[in-house]
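Have a look at this one.
Every protein chain except one is present and positioned as in the full complex.
We call the chains A and B, going by the order they appear; numbering starts again at 1 in every chain.
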Amino acid sequence: MKKIAIVGYAQNKILASAGALNEVELIMPVVHKIFNNLGISQKEIDFTCSGSCDYLQGAAFAFVEGLSAIQTNPPIKESHVEMDAAWALYESMLKIQMGDADTALIYGFGKSSPGDLDSIISLQMDPYYISPLWPDRISLAALQAQVLLNNNIINKDEIMHAVIESRNNGLNNLNALIQTSITEDEYQKDLVLSSPLRALDCPPISDGASAMIIASEDKAFNFSSNPIWIKGIDHRIETSNLGARNLSSSPSIKSAMKSLDIENTAFDIAEIHTQFSHEYPFLRKLLNLENVPINLSGGPLVGNVMMAAGLDAIGKVYEQLSTNSYKRGLAHATSGPCLQHNMLVSLEKNS
Amino acid sequence: MNQEDKEKDYFESPIHLEYQYTAGAATTRFLNKVKEGKLVGQECPKCKAVYVPPRGSCPRDGIATNREVELVDQGCIESFTIVHIPIPGNPIVPPYVCAMIRLDGANISFLHLVDGIKLTDIRIGMRVKAVWKPKSEWRHSLENIKWFIPTDEPDVDVTKLRFKPE
Partner (left out) sequence: MIPAAVIGVGQTNYKAKRRDVSIAGLVREAIDKALLASDVEWDAIDAVILGKAPDMFEGVMMPELYLADAIGAVGKPVIRVHTAGSVGGSTAIIAASHVCSGKFDTVLTVTFEKQSESNATWALSPRYPYSPHINAGAGGYFAPFIREYIRRHNPPENIGWKVAVKDRINALKNPLAHLQILGIDEKMVSDSPMLWEPLRYLESCPSSDGACAMVIANKNLSNSRNAAWIKGMAVRSEGTLSAGRDEVNPQGGIDCAKDIYNQAGITNPRNEIDCAEIYVPFSWYEPMWLENLGFTDIGEGWKLTNEGLTELEGDLPINMSGGVLSSNPIGASGMIRFGEAALQVMGLAEDHQVKNAKVAMGHAYGGAAQFFSMWIVSSTKD
């Protein structure tokens, strides 16, 4: 199997509302930023793949609009997933592994501010039985939080500390939307939205875009003297029927760990796509990350651009490995209600 | 009603979502000028192609179109169709002409209506000019132009319209 490395990552500053920026105006700055960082242009890219979701901004073909941000003369090899751009990365890696490309540009973008995300996410459920009940995203997450609490897999203290820690970490992240810390007292006084989840346990509505460039072993050093290798990537989905799921565990994550053979790997750093605070202690235990610095970026609780946040987790691990002494990192991306679909990416420096 | 709908073996469960749409910064600049009765395209700083209405980028070069270029409200018909079916929720009564209008000085065309001519006389390459609605009705929309009507000028060879960078 061909070795593939991340050679660049860029992220727009996350905004509560990108206001009047259209898809082109959202995507172009971050793509130019990553090109400028590497001193390259679209001409050096063999394959381009994006992730976005039309329902967020309520217009069909957001990715078609967004493509106008990219140089497409001559026409390019390009594709799109209606998913988080972490899966666009996955698709791009297949293209490199099969020999169809040596380099790929991946970008994800999302604007959650124009619509009502609570209602929109209801449309991810069974359209005959569940969606007509309009379950909102926070209540769905709260179901899992309650199961985890009742089974003593996590406790309320751990949930609170996940929020406090994320906020503190976010202070060092220039792109974070929320850059304020909170105290235990403030947390305890916060409004409960859907028991047991408080407003502070939920990610902020966020707009933004991110981009990443990967390259085969043959090309990686043309772009970077310090490429970060993707040692393994795996993703799995679980049943859509919440009543049939064991919400106190994650068979998809467990099988991904097994397939990547990372159950006993000592990671130095991790970024996990924990949109709700209770997912943080849950996954920290499940992923054997108890003594590992997690979400130094602050994670989704300080900025959660739908359809880019999973790619961001991978990008943030890349940044940490590139700039610090850490050697091995784990990234996690998720999709769907209650961590239905999970991806794990293990990254390594100087392998 | 479709034949298959006769038996009521289904129910309707409408999805109602509200969005705050935004036009985009480049489009907003364009629409602010349209409200004043002006058509202002945007030029690619590299290949000099002029886009109207602008989306804020030149996909030829993948860069932003920052320079504004005021255009005249006349041009030619790059191609057209005569629409014979009504558009759901639209008051325009068929048949009507939906044409790709290429403004003079622009390097892409946009769809708009053509009127003031017998349907059988309309041609690709025909010169047209805008008919604006009364100023009191102007808002942030290309609908400020009621439609385009033919002028007396000779037809244009549309094969020469294709943009080629210098």
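Operating definition for what follows: contacts are C-beta pairs under 8 Å (C-beta built on N, C-alpha and C of every residue); 3 or more make two chains touch, one makes a residue touch a chain.
Just so it is clear, the model here is predicted, and its values are computed rather than measured.
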Name every shown chain in contact with the chain that has been left out of the document. A, B
Consider the whole complex, including the chain that is not shown, and state which of A:54, A:218 or A:263 touches that chain. A:54
Out of A:14, A:125 or A:228, which is the one that touches the chain we can't see? A:125
Sole touch to the unshown chain from B:83, B:117, B:131 or B:149: residue B:83
Cross-chain touch to the chain not pictured, restricted to A:97, A:179 or A:288, is A:97
Contacts of subunit A with the missing chain: which residues? 1, 48, 53-55, 58-61, 63-65, 67-68, 70, 72-83, 87, 90-91, 93-95, 97-100, 120-121, 123-128, 131, 234-241, 251-252, 255, 335-337, 340-341
Would you write out the residues of subunit B that touch the absent chain, in ascending order? 2, 4-5, 9-10, 15, 21, 23, 27, 31, 44, 47, 49-51, 55, 57-60, 78-85, 87-90, 92, 98-100, 107-108, 111-113, 124, 140-143, 158-159, 162-165
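Throughout what follows, only the chains that are shown with their structure count from here on.
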Subunit B touches which residues of subunit A in the complex? 19-25, 28, 31-32, 41-42, 55, 57-59, 65, 67-73, 113-116, 119-120, 123, 132
Quick one: in the complex, what on subunit B touches subunit A? 13, 15, 17-28, 55-57, 59-64
